[in-house]
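The complex appears here without one of its protein chains, the remainder shown in place.
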Amino acid sequence: MATNETTFADQFPKSARLTRLSFGVAFTALAIGGLFGLIQALHRTDIYRVLPSPDYYTLLTGHGVLLALVFTTFFIAGLFSWGISNSLDRDLPGDWISWSWWIMMTVGTVMAALAIIGALIPQIPMQADVLFTFYVPLKGHPVFYIGVVLLLVGSWVAGYDWFRTFWSWRKDNRGERIPLQTFMVLITMLMWYLSTMGVAAEVLIFVLPWSLGLVSQIDPLITRTLFWFFGHPVVYFWLLPAYLAWYTVLPKLSGGRLFSDPLARVVFVLFLLLSTPVGYHHQYIDPGISEGFKFVAMTNTMFLLLPSFLTAFTVVASIEHGARQRGGKGYLSWLRSLPWDEPAFTGMALAGLLFAAGGFSGMVNAGMNLNYLVHNTLWVPGHFHLTVGTAAALTFMAVSYWLVPQLTGKKLRLRAFALIQPYVWFLGMTLMSNAMHRGGLIGLPRRTAEPEWNLPGGSFSEGIGSLNEIQLQIAVGGILLFTGIVLFLAVMVATWMGRETPTIDVDSTIPPALSGAENSPRILDNYRLWFAIAVVLVVIAYGVPLWDMVADGVFSPGSNPVTP
Amino acid sequence: MEVHRFEKIWTAAALLLIVGFISTIVYGAVGPGVTMVEDDGGTTDQADVSAALADELDWSQVENFEAPTPKAQHVSGDKYEAYVVTKQFAFQPGTGQPLRVPAGSTVTLYVTSPDVLHGFEMVGTNVNLIIMPGQISEITVEFDEPGTYSMVCSEYCGAAHHVMEGRVEVVPQSQFDSTEG
Partner (left out) sequence: MVPGTDEGSKTDETAATEDAGAGSWLNRRLLLRLIIVLAVGIPIVVEGLTFIGLVGEHIDDDGAANGPNGADGDGVEIGEDLLPATDQRETLSAAQVVVSEGWTLTLAVDVNNTGADGYSLRLGEVTTGSGAVVAGDHATGAMAAGGTTSLSGTWDLPEGQIAETVRVTATVPGPDGPQTVSREVRLARVPVSG
């Protein structure tokens, strides 16, 4: 029976090519960024150091940029390219416009990466020890900012590539509901266009000219506010693709079907509306912003919990449906009937589980006056390693196990590695993130190269003994996570380099949802309407405060650059 | 659009939880009266702050700010004021000499930076501020019992960020009054 099946790569070669190349850059960034993370974990806990402490911040910048900006954006570009072609049943144009986005993004990445690494290499006269948030007045080399801009603009063109593919499908399919995966891609990109306005304005109007010396002083408050205009929705830019996988692929892997297509659409629309007007929750303890705006951001953020709660329901219901198709019975025993030996399933399921914990620690962050206790402490990385570091990253790795064979026509190799990798990630992340949360509660700061246990006013309240245990768990967790990355990359490389196989052992069909799009009002598909409302909400949340900030002078109170 | 009964219950519960979370925050603001840092500290010229620190400018010329001193200044009753500068890589006062406040006082802190962003975090408390050049962070803190608190810089400020630490000493009123300021 071994015939050559038609894979996605055969059906949609242009889309597959762009996806493969995007994944290639993503995985390279994952490797380097992950290695930096390992060095950081061992350095910060004072267990093993290879560099002096000031260089820690170079690695930290690299870790943040390569993982939270490059790995994510490139993987998403690949995943969305696949999602569009898979659900619309048509290839991407694959012309010079398609290629331009990949090239722009890659060139931008290389530029930013060189600027960052330059701090460690004397031959490269550049540095960008500014961390992934690049707050002013710390200044990096202009090449860093140009690189970031190219990465952003490239992502905008990628969105256009997907929209135009949709529009050409639309001409041939008038009156039909937008297929779910495409709907998710379009809504996510609309949110991306709206939110990146902030960081684009920040870099193009303020930071880049300032770093080139064209402007001598810029206002740290405006630039920081514009960054966080973008900085919160970017986390949904990372999360929504994971949701795409959980809604459309995970039910199938569980052996069943998506519980409700309409509710998935509602969730995505809610994210489009609410993701951006909440940026002030990253600036609760900033001066220069009145409490009223912070309060509004707080209430908006709390309501952002709703779409994630809805997702939890739908995803678990879909998984349960799948388990029962496989013969599961009882209130909880059906969990045993799930394919825990299937790495794509396991990765996504464990990612969802850890995300629940991350969501709640996010609620603490969102809790305005509660935020005083956790802001800039180790709690914050504890939180986001669960969200972007697991819900997104582990899901992306899990999806790759299922998708890469379809993109390459090659069976997954080193299956034993793939089998244990999600569990290793789960274990490492539980240890590291839990210790980080606890460390933050006793006041350990984040983004700091030294353990700081000989404090002038007395040590952290738990005493040195507990501090040692926290440091140890962070180090062990970090080592396990890096092991998880190595296992994943080994599987990817072995699969990619392997020969083509007659079968790829992957069932790529996605069954229709139990409750389909036809059960939802058509207005859900009216993305132009939702985008307009989203813009209005942003104007309400940001209009007055931004006006206040520029009213006393666009560039004032201004600061000169300081090289870190 | 049909919504499963369980989903309706779940959504209602989620909304209830969200409203519950918001209420706890409102309680924190209204009950114990925890206020957020706002813009009442005003703005200043960070270059002036920098010059005053280097003794090139008189502190009276610095808008909305006064010279930082290790001993908090008495305003009236149990109310005090303290001016603190966070710079690369020390708290002034705080690092070389600790900031001293009397026990049982209410101190309004005014904090600014002459160079980059810093954090002002008193470990083990909810005094946690972002200090921004050009802005003055104003916060009022109640110090009840005597003791010593550590300060750490909680916002990355450069290569020696991890070295930036300081101390706040809450001393009994009599001891406070007798030390030089």
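Letters are used for the chains, namely A and B, taken in the order the chains are written, and counting of residues starts over at 1 for each.
In the analysis below, a contact is a pair of C-beta atoms (placed from the backbone, for glycine too) under 8 Å apart; a residue touches a chain by one contact, two chains touch by 3 or more.
Given the structure is predicted, the values throughout are model-derived calculations rather than measurements.
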Residue of A:T430, A:Q471, A:S515 or A:S559 in touch with the missing chain, whole complex considered: A:T430
Omitted-chain contact residue, chosen from A:E176, A:E469 or A:D552: A:E469
Interface residues of chain A (partner: the chain not displayed): 52-54, 323, 326-330, 333-337, 339-341, 419-420, 423-424, 426-427, 430-431, 434, 438, 449, 454-459, 461-463, 466, 469, 473
Residues in chain B touching the chain absent from view: 87-90, 92, 95-98, 115, 124, 145, 147-149, 158-160, 162-167, 169-170
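By our rule, only the chains that are shown with their structure count from here on.
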CA centroid of chain A to CA centroid of chain B, Å: 32
Interfacial residue positions of chain B with respect to chain A in the complex: 1-4, 6-7, 10-11, 14-15, 17-18, 21-22, 24-25, 28-29, 34-39, 41, 43-47, 88, 95, 98, 115-117, 119, 121, 123-124, 126-138, 148-163, 165-169
Chain A residues within the chain B interface of the complex: 53-54, 56-57, 129, 131, 135, 137-138, 219-221, 224, 259-260, 262-263, 283-291, 294, 298-299, 302-303, 305-306, 309-310, 313-314, 317, 363, 366-370, 372-373, 375-377, 442-443, 445-450, 452, 455-458, 460-461, 515, 519-521, 552, 556-560, 562, 564
